[in-house]
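Removed from the display is one protein chain of the complex; every other protein chain stays in position.
Now for chain A:
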Amino acid sequence: MTSMDMTQGRGISVSVVLRLVLLAVVAGLAVAPVWAGRSDLRLLMEVFSFLALAQMWNLLAGYTGLISVGQQAFVGLGGYLFFALAMFAGLPLLIAIPAAAIATAVIAVPTGWIAFRLQGPYFAIGTWVIAEVFRLSAAQIGALGGGSGISLPVALAKSLADSRGGREMVMYYIAFTIGIASVLMVWGLLRSKWGLALTAIRDSEPAAEAMGVATRRVKFMIYVLAAFWTSLTGGFVFLQKLRITPDAAFSLNEWTAFVIFIVVIGGIGSIEGPVIGVVIFFALREVASDWGTWYLIMMGGIAIAVMLVDKRGVWGAIRARTNLSIFPVTKVLD
């Protein structure tokens, strides 16, 4: 009993230290344009994008048990709808991105209606097929460049800011906002009444249903929310790239496989997991990016190794041994 209490006490104080460290890192990142070079900023923008994608995939798979391998559908839709709204509807870029995400969320409703007829592995394959349908459809739209894609007109890109440095600064803060807000949103959600429902579904769907949680409706809402935020990220990603093609926009590897790697390595079913996973993923990528194919083989090897050693991932393994919690969601009866 006493030793248990002591670990608990130490756990809490270490948690506080970790929280302060994280806060300092975020504060540092908030002023990154001051200290970071151009290529560092570009890397950080990618980090934030993947952080948001990972938080969304984790919310979906880690809490509601919906294993989607078709989230690239929403990245691609976000990108394409953003281009279309900016180029043809004349919306300002900063409005076109969220507008595209709202449109994607609307599209996610019938898409989810179809995908939700399928269970477990069939759902996974179904989402993949749906994403392929969107990819093939995008390639048919001549106005958006068909299969070879399209670039964002220079004049539009310049509407963000006149100078290149200015544009990069604006883009950096969009990425920063999308990434950090994804974590805060998930945290807020998990601390609310709906967090209780989501965590209950994660742990036992039949029991959650029997305790009055309309599991199907909750899962659907999360599916649409994840589509929205994934699309928001997608819109930003292609603003940064300034060019979109069906293959890049609806890439399974880039927008889903890497994201699954991040969540699984970091620790599925927690807020901390995807954060840790993103750091590990980019650290590995920076070290090994010029190894060619070996880099992907190494990634696969690491994923298998983590599964064998502790399938709960890095944070899951830490969590099982300590009481650490950076983003506490627990409700305490005092």
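The definition used in the following text is that a contact is a pair of C-beta atoms (placed from the backbone, for glycine too) under 8 Å apart; a residue touches a chain by one contact, two chains touch by 3 or more; residues count from 1.
In this section, contacts and distances are computed from a predicted model.
For the chain that is left out, the UniProt protein name among "CoA transferase subunit A", "Xanthine dehydrogenase family protein subunit M", "ABC transporter ATP-binding protein" or "4-hydroxybutyryl-CoA dehydratase / vinylacetyl-CoA-Delta-isomerase" is "ABC transporter ATP-binding protein". Per the touch definition above, the residue from A:G37, A:G90, A:G142 or A:P206 contacting the chain not shown is A:P206. Taking the complete complex into account, A:T330 is the one of A:S13, A:S148, A:N253 or A:T330 that touches the chain left out. For chain A, the list of residues touching the undisplayed chain reads 193, 196-197, 199-200, 202-204, 206-216, 269, 330-333.
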